[in-house]
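Heads up, one of the protein chains got dropped from this complex, but the rest are sitting where they should.
Letters A and B mark the chains in the order given here, with residues in each chain numbered from 1 onward.
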């Protein structure tokens, strides 16, 4: 919870392993889907970067494009109907979108791993957990069956599954939800990847178990010095573990900030509204603030700022001009590291 | 020859014939203005599917042929002119004329027999499909909805019928009838064929009965018949229709097979299967007497299979 924000600035010169480049950098990524109702523009120019040992939280509601971006990075997007018309995904400086399938496959799993929301459906129900964990070593590293099993037990111990030795032969359905998510984490960790993408890793879990899993993930990340992209809709989960946050809306990043800054002083009306609309545990308010209207239809994204029909501050300019991601500064022009807001009126929003 | 129909249908086909895209855009905002049901969505898809258009045109054509054979030929399928018999080879130039496709062993116009034979095949196919859909849906719905002992009993019954080899069973049943009219064949095939639909219907009903909207109807105090007919049946219909349309082609093939084996329609009936059986004997001297009715069976079965496939793609809930 108290990770110091050294690496929060985007392209840090002292990046990973002295390459001078961020571990992963997404540049101007666009993704669209061809549907019955027209072209759904799911991602419209996303830029973000993650360093080794850093946690980037991507926050957004359903349809904001947060998961689609992750799928594009992993290369697991359903390609028709999906399409990537524009953009680059640089892993250690190399554009993954220009790689051959074979090259990408090698990166996937061994360099970049993913954790999904629903652990039960991500694990094969007819194979034992130990076999599935061991498979990673047999396939990628050509280990013998016996060694692979020993490795599997070791991994299960790493993710703190009690009695790992006895449970290595058990099947996924014999584990509880929290334990299954640990197994997913173990699988992601197996080949000690440089980057882990976690797509809503605790959404399906109970609160008391959520905390356990989140803590484990943060601890392992520190230990292995991995980059972590945490995709979530839950502002609470993010607050605990992230270093910096990117808020997405209608396929764009509308605000980015170091985690404490965002909660203290949001610089985009959408973020502000989102924070105000969550009831507080430690006090009872009157009426909840509600952002009016609905998230936009991706086949008909409003012109100008996509948030303008729901925004209390919208002016004419918001309906015509798409706001770029302005750097956010103090009232006196002092620099606020790593902050940006895609709002024409970010000054009014943050400084009141 | 079905030029007019084809043209009219093809106009609907837009330049881009990309088939169903399966993306769900979550939480779409303000909805489009027109009310759209699953059926109208399916229709929207089907209209753009070339597979569907081709099969639909063929099926419409076959249906017209079955209902009004007189539109296609003046010749009678039963007039035997032994002078012509099977040495009368097809005369490809005489399109639609009695001697277009030649004559069979008894000197009957093969073209006329092909045209008139459509009725038997289509009637059996459609008749059996309707019968098995009704029987199967009723049994499947009762088993699926009420569960418990009713389900155990009906499911075992289904298993027993499923255990009977379809054609062998039909052979045995039909053999015990002397006068095998179209209706006898339909009943025999339906008697043995309802199991597949019953299983699909039961599965669909079990899934749907647990859905929240059925629970919501129960919470309102809705009667069993309302739940069955307003909520469960309309939602179970899609998979049933898919299975039924695909099975239809199979029933036509089954009728032809049974007629070929001599236990289908009686000898007096005009049917493609019977003609194939008789044509087999002249395979070496006059292969067209075998090939032409066989091709008709194939085209018909294929049309219905393609049609069923297109319908499944349009209705399959997994794609939407």
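Worth pointing out:
We take it that contacts are C-beta pairs under 8 Å (C-beta built on N, C-alpha and C of every residue); 3 or more make two chains touch, one makes a residue touch a chain.
By our rule, contacts and distances are computed from a predicted model.
Missing chain, UniProt name from the options "TetR/AcrR family transcriptional regulator", "Serine/threonine protein kinase", "Succinate dehydrogenase" or "Dipeptide ABC transporter ATP-binding protein": "Dipeptide ABC transporter ATP-binding protein". Residue A:236 is the one among A:169, A:236, A:312 or A:327 that touches the chain not shown. Contact with the chain not shown here comes from a single listed residue; of A:109, A:178, A:227 or A:251, that residue is A:178. Considering A:291, A:305, A:328 or A:342, the position touching the chain not shown turns out to be A:291 (whole complex).
Touching residues on subunit A toward the chain that is not drawn are 1-2, 61-62, 162, 176-179, 206-212, 215, 233-240, 259-260, 263-264, 273-275, 277-292, 294-295. Seen from subunit B, the chain kept out of the figure touches residues 27-29, 31-32, 35-38, 152, 211-213, 215-223, 226, 230-231, 234-235.
To be clear about the criterion, only the chains that are shown with their structure count from here on.
Subunit A and subunit B have centres, each the mean of its CA atoms, that are 50 Å apart.
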